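The following block contains the structure, expressed as C-alpha cells.
Complex shown without one protein chain; remaining protein chains in place.
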Amino acid sequence: MIFEMVKSKVVAHISYFIGSQNEAVVVDPRRDCGVYVEIAQREGMRIRYVFETHRNEDYVIGSRELAHLTGADIYHGPWPDFEYGETVRDGQEFFFGKLRVTAIYTPGHTPGCVSYAVADLDSGGETVLVCTGDTLFVGDVGRTDFGGPERKEWSENLYDSIFNKLLPLGDHVVLCPAHGSGSVCGGRIADRELSTLGLERLTNPLLQMSREEFVEHKVEEHHEYAPYFRTMERLNIKGAPFVGCGPNPPPLKPSEFKEKAGEGAIIVDTRPPPGFGAGHIKGSYSLYLSRLGLGGWVLPYDKPILLVLGSQEHLDYVARSLVRMGYDDLGGYLAGTIASWYKEVLPVEGLGLMTVADLRDRLEEDGDWVVLDVRSRDEWEEGHIEGCTNIYVGLLQQRLDDVPEGRPIALICKSGTRSSFASSILQRAGRRNVHNVLGGMDGWKKAGYPVTK
Amino acid sequence: MIFEMVKSKVVAHISYFIGSQNEAVVVDPRRDCGVYVEIAQREGMRIRYVFETHRNEDYVIGSRELAHLTGADIYHGPWPDFEYGETVRDGQEFFFGKLRVTAIYTPGHTPGCVSYAVADLDSGGETVLVCTGDTLFVGDVGRTDFGGPERKEWSENLYDSIFNKLLPLGDHVVLCPAHGSGSVCGGRIADRELSTLGLERLTNPLLQMSREEFVEHKVEEHHEYAPYFRTMERLNIKGAPFVGCGPNPPPLKPSEFKEKAGEGAIIVDTRPPPGFGAGHIKGSYSLYLSRLGLGGWVLPYDKPILLVLGSQEHLDYVARSLVRMGYDDLGGYLAGTIASWYKEVLPVEGLGLMTVADLRDRLEEDGDWVVLDVRSRDEWEEGHIEGCTNIYVGLLQQRLDDVPEGRPIALICKSGTRSSFASSILQRAGRRNVHNVLGGMDGWKKAGYPVTK
Amino acid sequence: MIFEMVKSKVVAHISYFIGSQNEAVVVDPRRDCGVYVEIAQREGMRIRYVFETHRNEDYVIGSRELAHLTGADIYHGPWPDFEYGETVRDGQEFFFGKLRVTAIYTPGHTPGCVSYAVADLDSGGETVLVCTGDTLFVGDVGRTDFGGPERKEWSENLYDSIFNKLLPLGDHVVLCPAHGSGSVCGGRIADRELSTLGLERLTNPLLQMSREEFVEHKVEEHHEYAPYFRTMERLNIKGAPFVGCGPNPPPLKPSEFKEKAGEGAIIVDTRPPPGFGAGHIKGSYSLYLSRLGLGGWVLPYDKPILLVLGSQEHLDYVARSLVRMGYDDLGGYLAGTIASWYKEVLPVEGLGLMTVADLRDRLEEDGDWVVLDVRSRDEWEEGHIEGCTNIYVGLLQQRLDDVPEGRPIALICKSGTRSSFASSILQRAGRRNVHNVLGGMDGWKKAGYPVTK
Partner (left out) sequence: MIFEMVKSKVVAHISYFIGSQNEAVVVDPRRDCGVYVEIAQREGMRIRYVFETHRNEDYVIGSRELAHLTGADIYHGPWPDFEYGETVRDGQEFFFGKLRVTAIYTPGHTPGCVSYAVADLDSGGETVLVCTGDTLFVGDVGRTDFGGPERKEWSENLYDSIFNKLLPLGDHVVLCPAHGSGSVCGGRIADRELSTLGLERLTNPLLQMSREEFVEHKVEEHHEYAPYFRTMERLNIKGAPFVGCGPNPPPLKPSEFKEKAGEGAIIVDTRPPPGFGAGHIKGSYSLYLSRLGLGGWVLPYDKPILLVLGSQEHLDYVARSLVRMGYDDLGGYLAGTIASWYKEVLPVEGLGLMTVADLRDRLEEDGDWVVLDVRSRDEWEEGHIEGCTNIYVGLLQQRLDDVPEGRPIALICKSGTRSSFASSILQRAGRRNVHNVLGGMDGWKKAGYPVTK
C-alpha cells in the first residue's frame, strides 16, 4: 500500500494518492494534476478512481483533467448537480489492489459531503484511514455558514456525521482531511498534518462539546466569504478548463509591463513587505508568497494579472497558485524584477514602514494617528491595541468608507504581511500617509506594550 | 509539524524526520544521511537530536555522521555499551519546536530497546505518534531470537513492553516502526506503511494472543541469522566510518574487471534472473535489485565487490544499498554492462531456465530430477512440491553437502529471484546442470499443479 | 547569451535553445516540447521564434505545440508547402536580445533547407554559430536520396550550399547540426557533439572531395528509407497533434496485456538481448532501449503498442521516444515486467543465444547453418563472415523470402542488439531454430576469427 499526501500551500489543500499493487485512487486532486500522473508512473500504478469529497469552494478541483489523462472514473456526492462524473451511493464500495474504499455520506459542511474510508483487505478489512474532506479537520471541523438560512440544520448534520458516521469507525483510524493549517475552510486547523479519529475525539475542541453546544457554536461562529468562492463553485460544478503542463506567463520588459498595466491589468507584487514598502509600481497589490491566497478577495477574473516577483525561482509557485484559484489570465511578469523598473526610471511609490516601537512613539506623541487592525474578528477579539479599528483585510476594499481620511494611518496584523496587503489596498484607493507596521501584533505583544480585549 | 518517512528499500528500513518550527529530530537515520540534511535545509530546520531505538543488526546506522554534520546530540538505549552518544533515561523528555519526545524503555527485541513517543504541545500534550523501532511492526512484532538462551525472557519482556508500555498510549497513536514489509527483522510485516496502535491491537495476529501464547510463539518462531548481522552489530556499537556524499565505484573495462575478479574480488550481478540465466560472468552471484539484501548471507567484508548492472541508472541504488550493509569496498562496475563482456569474447556461462510447466514435464518424465525449494521454512510449510528439499537460500552456501550431486537440479522459490541467487551459489560451488524455475511457486500454484503441506 | 543543446537520444536529434536578455529562440524543437518552456522559465526568457531547418523525415517536430504554449512565431523554409507557420526569406534577419539570426537558404538535403546563422551584436556582428539542420553534420553531410530522380541535382545543391553558403561564414563558426552520431539522417556522423565550420573543412571526409567527387559519392551512397518516414513527413507538413505533458500508457496486468495482444496490439520488448533471448512473450519485437528507433521499420500506426520494460524507470524514456516518432497509441506496459508473466504461467518463447565462439564451433561442425548479417550494407562491406547473407535489419520483414527455411539460422550484427531485433522478426514470421549471436562482429573480430571483405 502506497500512501502519499500532495499538499498545495497557497490554499492549504491536501489531496491523497492511495495505491496498492498496480492500482490507485486519488482523493480531491488539485487542478494542475500532473503530480499524480508522475507518482503513478513512478510506482507502476494506474489511477482507477478519482473521489471528490465535496464541491470545493476555495480551489479548483482537477478531477476532470486527471480523468482525461488516465481514464479514471470520477465519483462525487449527491449535491449539487455536477455536470461530470458519477454520484456515489452511501455505502458504495470500490475495490482496487488489496484495498477497499467505502463511501460514507457525511453531510454538514455541504449537503453533499462524502467521506471515503479505506480498508486493507489483508488486515481483515479494518478501516485504516478516512478521507474526510471538509467535514473533520485536525483540531477543527468544517464551516457550515455556506448553509445560509439552513445553517442550523447543516450544523446539526455536521455533528451527526462526525459523531454517528466518522468517530464510530474507531479511534485507530488515520484522519485525512482536505485542508491543513492556514485554510479558509476552517479557522483553527492545527499546524500538524498527522492525526487519527481518536486523537480528534480527545483533543479537538469542537468534539468536546455537546450536540447543542456544537450547533450553537457553529451557528454563531464567524467566517468570511471571499468573492472568488463563487467562481470556484461554478467551475467545480461544471469542471474547469484543462491546464496542461501548467501556466506559462511570459517575462515582460518594463515598457511592455507598463503598457499592459495601463490597459487595465492588475499588478500583484509577491515580494516581502519591506521591499514592497521601500518602493513598488503604483497600483500594485502586495501579496507576499505565503499570503497569495488572499488575492481571492480582490483579484478580478476578467482582467489579466501581472506579477512582480522577488526571485525568478518563485515564478512556478506563484503562477500555479493563482491557477489553482482559477486565475488563468496571467499576463506576464516583470523581467528582471523591480530593479529593471528602477533602471528604466518608471514611477515607483513607497509606503511608510514602522516597527512596533515607532508605532508606540507615534501614538504617544500624536493623537491624530489611526490604527487599523486588519486581522480577523476572532484574532482581534483575543487582544488588540486600544482604540484601533478592526476591518478584516479581505473586506477592506469594500469597506473603504469606514477608514477615516486625512489622518496618518498605521496598518497592523499579526506579523506585517496582511497589513502590507491592506496598505496596498488603501494606496490603490488613493489614500496617502499609509504605514505598515512590521512585526505586527506579535511584535507589539513581545515588546510588552498594552493590549485590550 | 513536519513528519517525513525516509525509506531505504534494500533492508526495508524506515527512518523518521520530525520537525516543528525551526527544530527537528531524526529517528534511526540511515548511513548515507545527506537526505536528512537536505530536508532540514529545505524546511529551514536544525536537527537537534538523533534518537536510536536500538542497536540495529541489519543495517549500519548513520547517527554519528549525521551528528557530525549537524551538531545534533545522539541518544540511545541502555544496552549494549555504545562507544558514542548518550544513554537516554526511561521517561526522559525532550522539547523542540512545539513538540515533546518521551523516551520509553521497551525491552524485548533487545534489552536496550527504546520507543519514542511524540506529543504535540499545541494539542494538550496527547501522544500523536510513537517510533517503536523493532518492538512493534505493522502486523508483526520484533524478533527475540537474538536472545539465545534468554530468548524466553526477552519474549516476555517484549509482550510486556507492547501491552504495558505501548498500547496504553492509546488506540489513536500513529505507529512508526523501523521496518516495513520485506525486512529480515520480522517475517510477516504487512505491506502497508500506515498504522496506529489501535489498528495493531485489533488486527496484528501477535496481539490477539495471550501472554503465554505470545511467549510460546516467539520462543518457537523460526528466524535466520545472516552472517553480516555480526558486522552490523559491531559497527553500530562503535559507530561506522563516514561515507560522505556516498559511494563512487568506478566503471571498469572488461579487462580491468577480469583482472580484479582474478585477484579474488566478488562479482554481484544485479540483472533480472532471465538475463542472468542467459549468460553471466563465471563466479557471479545473482542478486537482483529487489533482493540485494540477501547478499548479507554470502558477501565477505574483506574482498572488493564488483558489480554487473542491468542499467547505468541502477548504480546509485546498488552502491548505496551495499554501503548501508557495510560493504564499503566496492571495486567498480562493468562498463557497458554484460554487452561489453560479450564483445571482448570473455567467458560467460549460462544457467538452465525453466517455466513451471517445463518443471512439471521434467518431473513427470524423469525421476532423476532434484527440486530444491530455497524459500524460508515458513513459506515451505505453507505448501510445496511433493518430494522437494527445502534449504533456505541464505543457508545454501553452508549446506552444499545437503544438495545431491550428479543429478539435474531445479531451484524454486516464490517467483524466481531467490532461486536465481541460489542457482548462482550452486554454480560457484562447481555444480552443473542447475536450473532456475521462473515464475516459482506462485506460477506452480497458479497453474493448479499439486502442492503438499 | 544562453546556449543550450537539447538532445533526444532515440533519433539522435539535437535542438537548440538560444537566448539573450529576456528573449530566446528554439531551433528544431522536439515534439514533447515542455523542456524548452522550462529553460525559458528558469532563465526568465520569452521564446520569440521557433525556427525549422527543414521538413524532418525521422521525427515529429514540436513547433506548433511550442508556439501554442509560448506565443512564438514559427518560420520554415520554402519547401514543401507547410500548413502552419511562415516561410522565411533567404537573408531574412531576426533580432532578439543582443543577437541577430540570419536565415540562409541551403538546399540540398531537401529543396527547402534553411540554415540559421546567429551573430552577437556585442561582438561586432560576427557569426558565432550556425544551425545547419541536416545540411552539414559533424563528420558527414545530409542525405540526398530523398530526391529520387532529382538526386543528382539535390547533391549538387548540397555541395554548393556547404561550399558557397556555409563555409564562407568562416572557420571560426560553431557548427550546430540537427543530428548526432547514430542518426538515420547521416550514416557516418561522428561521435562528438562539438565542432566548427573550420574543423569540418579540415576533417570532414566529404568536404575533402571535389564537387564532382562529392556529387558522385552522394548519388551512389547507399541509404535506407524507413516506412515511418512517410508518416513523419505527413505530420510535419501539417503539424502533429499536441502531446501535452507527454504520454501516459497504463500498467496492464498480464491478463489485460494478453487480451490486448490477442486483439492485435503490437508488443515491443525493450529489455536487453540476453533477457529477451532467455524468454519473451510470443510475437514480441526485441527493441532494446538504444535501438528503439529501429521500430520505425516495422511498427504500424494503426494498432496499439504494448511495452515490456526492463525497469520501471525506463517507462518515460520509452514512451517519449515512441511519441517522438509519432506512435501515439501506446496501449500500456506489462505491470511487474516479464516476471509477472511467468508467475501467471502465460506462454513464453525463447531464442537461441550464442557467443561468437559458439558460432564458430557450429560453423566448423555443421555445414547446414545459415549466418545472416543484418548490419547495413556499408558495415557489411567493411568485413563480414565468409558465406553469410546480408539483409539490413530494417528490410528483413519485407525480405523474409530471402531467408532460407528449414536450417538453423545465426543472426549477427555489430554487438547483438540489432540481431536480437532481427531474430524477433524471424520468430514472429514463424521461423524456428533462430539464434542471436551476442558480442556480434565486434566479438568475432576481437577473437581473431576470419573476416572477408
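Labels for the chains are A, B and C, by order of writing; each one numbers its residues from 1.
By our rule, contacts are C-beta pairs under 8 Å (C-beta built on N, C-alpha and C of every residue); 3 or more make two chains touch, one makes a residue touch a chain.
Predicted, not measured: the structure shown is a model, and the values here were computed from it.
When the full complex is taken into account, the listed residue touching the unshown chain is C:L194, out of C:L194, C:A429 or C:V451. Note that of C:V50, C:V128 or C:A422, the residue touching the chain absent from this view is C:V128. Remark: the omitted chain is touched by one listed residue; of A:K343, A:R399 or A:R432 this is A:K343. Although one chain is not shown, part of subunit A still touches it, namely residues 271-275, 277-279, 310-311, 313-314, 337-339, 342-345, 348, 350, 353, 355-357, 415-417, 438-440, 442-443, 446-447. Hidden from this view is one chain, which touches subunit B at 22, 34, 37, 41-46, 69-71, 244-245, 248, 250-251, 253, 312, 315-316, 335-336. In the full complex, the hidden chain is touched by subunit C at residues 1-3, 98, 120, 122-124, 126, 128-129, 139, 170-174, 190-199, 201-203.
To be clear about the criterion, only the chains that are shown with their structure count from here on.
Centroids of subunit A and subunit C (each the mean of its C-alpha atoms) stand 48 Å apart. Taken residue by residue, subunit A touches two or more other chains at no position, since every residue touches fewer.
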